[in-house]
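The structure is given below, and queries will be raised subsequently.
Every protein chain but one is kept in place in this view of the complex.
We call the chains A, B and C, going by the order they appear; numbering starts again at 1 in every chain.
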């Protein structure tokens, strides 16, 4: 059960950090409709993170806020992909494509998790993530089928985000233990479907598959990008000024 | 003497915050020479801030680091001009012009301060600030006399920074008390010279005087821009994790 | 003529004007100005609150705040749509905003200095907005009224959330309570000024009331609002920064302190602490997003072409 909780926290960390990144867009998006759309996606992810963290924290006597605000950088388990700033619409769409397709495949498989809570949270999240995939796909088509500049920019964005995508599919010992009991999914087992789905979208958008090399990423063992420290400093600053306070 | 110390802290705050802003440019400037130049200016300002804060802190039993790392946002006394991010070369140059000319006029007058320490720090700082003025002036000429795009951008930058410039010349009660004893300079008394100097540079650069309206700024009473909180969260995060530690 | 007669009759009968109906040019212009200003206020109004999303002190508050700021974008969109039914285009309106030619509620030119400001904005600013907007649900121009109905429902939800933030702070640590009181101190007067200048200094109000756009005078609305918050502040256990505040039994009026209309006019004219910042943020977002909008437009054009070709072939 401690393993199950730990796994839930891993799932929560990815979504929490990406939600924080997407929140940046609210009041800064290229169209007001996108302020809403990106905000909604962020809000969905924040919701998933809260569910996973509430569940994951239970076994160790911690609340979602304990986990979000009072862990140090090396205690987070997020992948590098969600930590990169991405303060450019192309970068954000490229990341959303990579991450949302992964999440859809993951949650679809987690519907059958032998951990009923993880299965239930995944089921609820899955409906929302399907919309996220659609949103990213639609934008890929538009940017890939848009102007010369948009083609150049989204192609470059795919390259910039690509080095971090492979980390989503790295099997850690925790995954292996939990896959054996049917609680978790082996990330590596999602890779083939993911490749196919992502390739299809990139091709349909008239773009080329990225050629950038995979970066050495070890977010799952607490070794993060240089970006995460800044994100946490900002996210945690207020909560940490008032230890024990209620909000 | 408490007043003198407080005044020194005010002087330090402006320079510290601007040094923090300029530090951002190191490894991000348009030319490597500018990584060095902007870094140097930041380093000079940081040096001035340290001298002023060390002196200002003495009367209240605080070190420069106590003041920099352990004050809350509303205890800082910086002007809004130095708080604005300015992560664009045009914005940075416009601000440097406004601020450096002000500092040069201020420190020139403070050479005659009846507070010997303030006079001495100003004397040392003045030589460096003269270079800062020259640096900003040279770039104003180049950007104003450069391409169509650079003209558009630097003109816009002047407009964006202009609303905050007037706060440099607001007399607060502290200034009035200290001007009476010859310790401080009434900021308002620098305005005419500043207008003339800045106007001359803008005109020589072939640009127009900004028409943007003055913003209501009350940094000197601790009411800051929305930007300062983010800057402090980042600047103070590490020091605050280790209360009492030595570095 | 016929159109005007029908219009006058409809107004007299407290009826609703629809976009296809004839309407006087002044009525149209007044509405475009008012509705677009209202839309701009929603869009610019996102910024002071968005300022605390990434730093919200609990995940629950972060989620509520994200949803709220998003709602404001939604309100902006309804209102731009309502203005479009009057013949204005969104591009024009957005352009006017970015160029500093259009107005928006001056309250959003004040910074949010602390988390408690998010509560104060919800309680006082949304509260004042609701007091202003509830009567607008019956505005004679139907699309505006309909947008208002939808918006008011969400706003009252936001107001409750803001109140709850302050209530939690007021019952928290002494620092939290001080933070809440400080926010109320700073937003009280600007919120009262949201209803506009006193009636004797508000020349346009009369015509708007005759047209049944406005239903109550600025001072009347301000009175209602003061009456409301006077009660609510007691529940919060905080005080309003107005020692002169009292109810005059004779005139049945709330007497409040003199408001600083000079500052109000200054802020409207662009001299607020954040006017420049708010517009620059909007401008940068618009400029940085240009390539995305152009791509979307170009993609749509190509899709149209393909469809046309396909139907040409099919024919």
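Following the convention adopted for this analysis, contacts are C-beta pairs under 8 Å (C-beta built on N, C-alpha and C of every residue); 3 or more make two chains touch, one makes a residue touch a chain.
A quick note: this is a predicted structure, and the numbers were derived from the prediction, not measured.
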item: Chains still shown that are in contact with the chain withheld from the display; value: A, B
item: Which of B:3, B:35 or B:195 contacts the chain that the document leaves out; value: B:35
item: Chain B residues that touch the omitted chain in the full complex; value: 16, 20, 23-24, 26-36, 39-40, 42-43, 46-47, 49-50, 53, 64-65, 68-69, 88-89, 141-143, 145-147, 149-150, 153, 234-235, 237-239, 242, 245-247
item: Where the unshown chain meets chain A, residue by residue; value: 73-74, 80, 84, 160, 163-164, 212-218, 223-226, 229, 233
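To be clear about the criterion, only the chains that are shown with their structure count from here on.
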item: Chain pair with more C-beta contacts, A-C versus B-C; value: A-C
item: Interchain centroid distance [CA atoms averaged], chain A/chain B, Å; value: 40
item: Distance between chain centroids, defined by C-alpha means - chain A, chain C (Å); value: 34
item: For chain B, residues contacting two or more additional chains; value: 229, 233
item: Shared interface positions of chain C, touching two or more other chains; value: 55
